[in-house]
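Input: one structure, supplied below.
For this view, one protein chain was removed and the others were kept in their places.
By letter and in written order, the chains are A and B; residue numbering begins at 1 in each of them.
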Amino acid sequence: MSKKVVGESVPKIDAATKVRGQRKFPQDFNMKGQLYAKVVWSEYPHARVLKIDVSPAEALPGVVAILTSEDVPVNEYGIDIVDQPVLVGEGEKVRWLGDRIAIVIAESERIAQEARQLVRVEYEPLPGVSDPREAMKPDAPLIHEERGDSNILKYIKIRKGDIEKGFAEADVVIESYYLTPHVEHAYMQPEAGVGYIDKEGRVTVIAAAQWSHDDLHQISQMLDLPIDQLREIVPAIGGAFGGREDMYIQHLLALCAYCVRQPVKMVFDREESVMRTGKRHPYYIRYRTGATRDGKLTAVEIELISDAGAYASTSIPVLSNTASFAAGPYVVPNAKVDAYTVYTNNAVAMAMRGFGSTQPAFAYEMQMNKLAEALGVDPVELRMKNLLEDGSIALTGNPMPTGVGIKETLRQSALAAGWKEENGGWIKPDLGPPSAPYRRRGIGVACGYKNVGYSFGFDDKSKVIVELALDESGEIARALVKLGASDQGMGAHTALAQIAAEALGVDYEKVRVALVDTSMVPNAGSCSASRHVYMSGNAVIRACQEVLRKREAALRDEIGEKRVVGEYEYRGRSVRPTTPYDPETGMCDPHISYGYATQIALLEVDVETGETEVLKVWAAQDVGKAINPEMVKGQAGGGVHMGLGYALTEEFIQKEGLVKTRRFSEYHIPTVADMSREFIPLIVEVPDPTGPFGAKGVGEMTTLPTAPAIISAIHDAVGVWIDNLPATAEKVWRAMQGRA
Amino acid sequence: MWDEYLFPASVEEALEMLEAHGGEARIIAGGTDLVLQSQRGQCLAKVMVDITRIAGLDHIEERDGLIYIGARVTHGQVAASPLICSRAGVLAEACGSVGGAQIRNVGTLVGNVVNALPAADGAIALFALDAEAEVAERTGRRWTPISTLYAGVGLCTVDPCAAMITQLRFRALGKGEAGAFERLAKRRALVLPILNAAAVVGLQGDKVAKARIAIGPVAPTPFIAAEAAEALVGRIPHEASVTEAAKLAAQAAQPRDSLLRGSAEYRKAMVEVLVRRALWRAVEAASLQEGEDGNS
Partner (left out) sequence: MVTLKMILNGQEVSVDVEPGDLLADVFRDKLGLIGTKISSGEGECGACTVLVDGKAVDSCIYPAIKVQGREVITIEGLGQDNRLDAIQQAFVDKTAPQCGYCVPGMVISAKALLDENPHPTRKEIEKRISGNLCRCTGYYQIIEAIELAAERLAGKGGLE
């Protein structure tokens, strides 16, 4: 009776509406009588606001209201640390270009645009700081003087084993300095939404959000209203990649609706989205790796400094993640890690695919490839000697939980890419001749791993309700899965519907997932940390078991019940409790579960121009269990896209806090022509027994290995190491000329 | 944005409309540049005179050895034209590299010239082809070398509020003649160039009889590397002479440091690479031409 749905590439639940263009994104909503709002943004990266004069704007016909800091009941918010003003008032400071001075609300978008140009703001520019290493110095200008006398937001240290002994045992030491830049999320759907008062008098927001229930929490504090007077509806999301985890428009829409009591629509143009919203953390990484002659890692000494930007956002959890992954997926007996996140006047840095695990992945994999070269060992072979396995002791002193499939991802991708394995040794394939006399071929390998679910003792949980509609004979006619999980496009809702279908023993087509409306669905936690398949999938299975029990009881008692409801709240700590860092040693059990990936890139470098063309990428991801294999391949493709952009084409240029790359014409994400000519995704399934059907997570892991694989392949081709991203043609050219 | 949008049925009507609005009206073709300029307050005209429905401006044809391209012709049409591909391949290459398919379907080659940016791909190829533009004013029409249209970055000597360009022409490449276009950019599509170069060479026997090299953006206007081209004339185009010409071109070019495009040093070095590759491909194609026809 039970049908196999899990493991099948069923059509995505919303694919048909998306190909028709019917699926609505936040900017596609229009309400009767709606007004239009535009933000007046800060003009300086660091300045005191002396005077705000809204009168010229107010005088424009069609302007309904102009909100300033005085209109905000509680003018502060923040997803972790509450350090951010909603609107900056007279006498207060702007700390980056994304600070807001006012919101203009008008009868048409055109009038709102015109009016916001008329708001007059006088600033007193203040000395700022745009390099976190400068910002750490005692004499640096303070970004948040109200929080203390240092710009250092957080410091984490890990001390494992005996670092001096570790380096003394090393025959080879590799030391490098890596720079990973700001990255723009570049989701295709710019921030947008509508705020209004619903029929129940609730302040309601329609917007793309990764954690609608948490948004309500922050909005509740901002408006000083109880949560049951608030509501957030999340329609289709046009990509997020972490960029919708903090609020960038939700609270503004709520404030507008609250103040004018009419529907208000706001849409950011691309320039606003690029210039005024958060980015991936830049990291400055000093990395020393020691290993023995026969390729065993003995010690790592790592300093990581992240640029938090003007406000904390999730810089502290990101840093915590970073530190835990700093040594890579390897057994390293001795380690010294010092990690800092520091305020500057740059763009606020926030969650982005990888959440602090992407940057160290670049560094640790570059180190491994440099080590392989120094030792004269094949890069696959070197990794096989050191990679984590089930039960291996990780950097933070904890044993790795069952399901460590990283070696399998390396093995499968290497074999697919042409490596030969002989008696534990690995032999790189012949790459063939280049396509032109001025090109050289190279191949590079990299691994990466990341947590699934929230960490360091956070009570990660997901609550799900499953409703069954029964027909006359008591059979399940339809099932509705209700949870506050956003589907940003990766297919979370589809995967959960598949899990529900299999758990209920019904056809996939009978299962629906409810619209995310906080007034109707429970809190499933954030759509981040690659967690929904694991956390919500586990909750769905148990909620289905619960509802099936209730159905049985209903049938047995012949109540004639046509609708049965079950619910379950799954808590990560019920299977794997995690613990926070020990403040002195950094030892802990940081994460619930993990996902693993290896990628291999084959490319050609034009030795005269420095340009790189990626020919082939093999991407192997260990997902535990592929709920929908084609969706996993989609995540692999998208991860490679983001990683390739990170490595080669994406340059976010900011000088002294002023953004220079403001639009898609200036910030270049890869086009189809920039992607590898061939793509070979490989699904690896090394189950985590605590995961639903053994599943772990995939969304972020697929973007970790791409950049180091590509950069290492560039070295393989032309003998230069590019330690700071992106490896633009000019950078590669300079390195080849010896003029770096 | 503008307040009025007009569709003249003839060039004369278009010019009348321009005159009637006394500087407030200007010519628009595809609008791929003008729409953005208008949105950003860089184009202040209140009346747009759209020439894309005027008959007789959509030709790509050859007459007496000259190829004529009308003002309505898009980059896409140029790139796909069998005539251009066979008799002026360098221009097809250049136009095919502009933007993406959507931009190429709408943006016109003449519009690209009038926009007067030093890196415009189509314009660089036109410079290498030594093209002329026909300017239509109330006083009549006249042909002028394309270089006379460029007054500086974004500055066309033809005032789009008073006149229009109706067509372009250049000598079709014949026996022993060929061109090639090279482009360097930050990604492989949908992007402005860091550098582009077009070379057209004509061989007579085994020697170069004529050569023309255009490069952008290394100056406020498209740059003709005259000395470099001159250095090739009369010589056998082997690796050494071609490289020497490319080096001369690089010496003459004066790109500036650009935050978005890269350093002057890199771009100067790349001039040598692109010019050399363009020359070499042009020479190879020109030699093939000769060989096929049997005699020189």
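The working rule: contacts are C-beta pairs under 8 Å (C-beta built on N, C-alpha and C of every residue); 3 or more make two chains touch, one makes a residue touch a chain.
Remember, predicted model here, so these are calculated numbers, not experimental data.
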In the full complex, displayed partners of the excluded chain: A, B
Sole residue of A:22, A:55 or A:737 that reaches the chain not shown, by the stated touch rule: A:22
Residue in contact with the excluded chain [from A:176, A:671 or A:724]: A:671
Hidden-chain contact residue, picked from the options A:237, A:368, A:521 or A:605: A:237
Interface with the unshown chain - residue positions in chain A: 9, 11-12, 14-16, 18-25, 27-28, 185-190, 236-239, 241, 269-271, 488-491, 628, 630-631, 633-634, 636-642, 663-665, 669, 671-673, 675, 679
Touching residues (missing chain, whole complex) on chain B: 1-5, 7, 28, 31-32, 35-36, 38, 48, 50, 52, 76, 99-103, 105-106, 188-190
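By definition in this document, only the chains that are shown with their structure count from here on.
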Chain centre separation (chain A, chain B; CA means) in Å: 44
In the complex with chain B, residue positions of chain A that touch it: 608-609, 611, 613, 648-649, 651, 653, 655, 660-661, 665-666, 668, 670-674, 728-730, 733-734
Contact set on chain B toward chain A in their complex: 100, 184, 186-192, 194, 259-260, 262-263, 266, 269-270, 273
